[in-house]
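Right after this comes subunit A.
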Amino acid sequence: MTPTLGHYLAVSGLLFIIGLAGVILRRNIIIIFMCLELMLNAANLSLVAFSRFNVNVAGLPNYNGQVLVFFVITVAAAEVAVGLAIIVALFRAKQTIHVEDLNSLKF
Partner candidate 1 sequence: MSAATVPWIILFAPLVSATLILFFGKYSRKLSAGLAIGAALLSSALSWWLFFQPGEVGPNQVFWINIPDIFTVPIGMTVDPLSRTMLVVVNTIAPLVFIYSIGYMAHEEGYWRYFAGLALFLFSMLGIVLADNFVMMFIFWELVGVSSYILIGHYYGKASAADACKQAFIVNRIGDFGFMLGILMLWFATGSVVFGEIFAKVPLLETQGLYFTIACILVFCGTVGKSAQLPLHVWLPNSMEGPTPVSSLLHAATMVAAGVYMLARVFPLLIAAPIARDVIAWVGALTCLAAGLMATQQNDIKRILAYSTISQLGYMVLGAGVAPVPDVPMFHLFTHAFFKCLLFLCAGSVIVALHHEQDIWHMGGLSRKTPVTFACLIVGTLALAGCPGFSGYFSKDLIIAWAVVEKPFLGWIAVATAGLTAFYMFRLLSVVFLGTPRSDHAEHARESPAVMVIPLILLAIPAFGAGYGPVEKMFFHVEEPEHVPELLHYVLLAMFVVAGGLALFLYRNPAKDPVVIPLFANRLYIDDAYNWLVKNVQDALAMLSGWVDRWIVDLFVVQIPARFTWACGYILRFLQLGNIQAYAFFFGAGVVGLIYLLLA
Partner candidate 2 sequence: MSPLLCLIVLPVAGAALIIAGTQARTTAVTASALNFLASLIIFGTCKPDQGYQFVSSYPVVPSLGIHFTLGADGLSVAILLMSTAVTLAAVCVTRTPPKNGNWFYASLLFISAGAIGAFASVDTFFFYMFHELALIPTFLLIGIWGSGDRQAAAWKVTTYLAFGSFVLLVGLIGLYLSLPASDRTFDMRRIAELASSGTAQPGTVVYVLLIVGFGILVSLFPFHTWAPQAYASAPAPAAMLHAGVLKKFGLYGIFRLVMPVFPPDISAPLNTLLLILVLGNILYVGFVTISQRKLDLMLGYASVMHMGYLFLGILSWKTLGLAGAALMLVAHGLSIAALFALSGELRERTGTLDFAELGGLAKAMPTFGLLFGFAAMASVGLPGFANFAAELMIFFGAFSAGTPSKLGFNEFQVATVVAVWGVVISAIFMLRGYRRIFMGPIGDKWKALPDIAPLPRLCVAGLIVLLVVTGFFPQIVLNYVTPALTWP
């Protein structure tokens, strides 16, 4: 009795949604950023699941998925670096990282 593909997809989907909810609900930019990471990882989970459950004739999982996961992780890391740099610059300039304080550009 092993977990099915559906289990993994559901779980990762839920995680994705949690991340999305976080992005919509939190007002602290850093935490919003964490939630984005959460979303990316959720995607990774289903990727790996798909690649594992999609076995080719040689009996090997479809490694394209895992390669993509690898890229996603790298990109995510780079994104975090740049993003945090921006956030730090913002904090230096405005002493805040709350979204309400970022509304000079509107309408």
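Operating definition for what follows: a contact is a pair of C-beta atoms (placed from the backbone, for glycine too) under 8 Å apart; a residue touches a chain by one contact, two chains touch by 3 or more; residues count from 1.
The set was built so that all candidates are chains of the complex that A comes from, given by their letters.
None of these values were measured; they are calculated from a predicted model.
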Touching candidate for subunit A, same complex, options 1 or 2
1
Which positions of subunit A touch candidate 1 when the two form their complex?
20, 23-25, 27, 29, 32, 99-100, 102-107
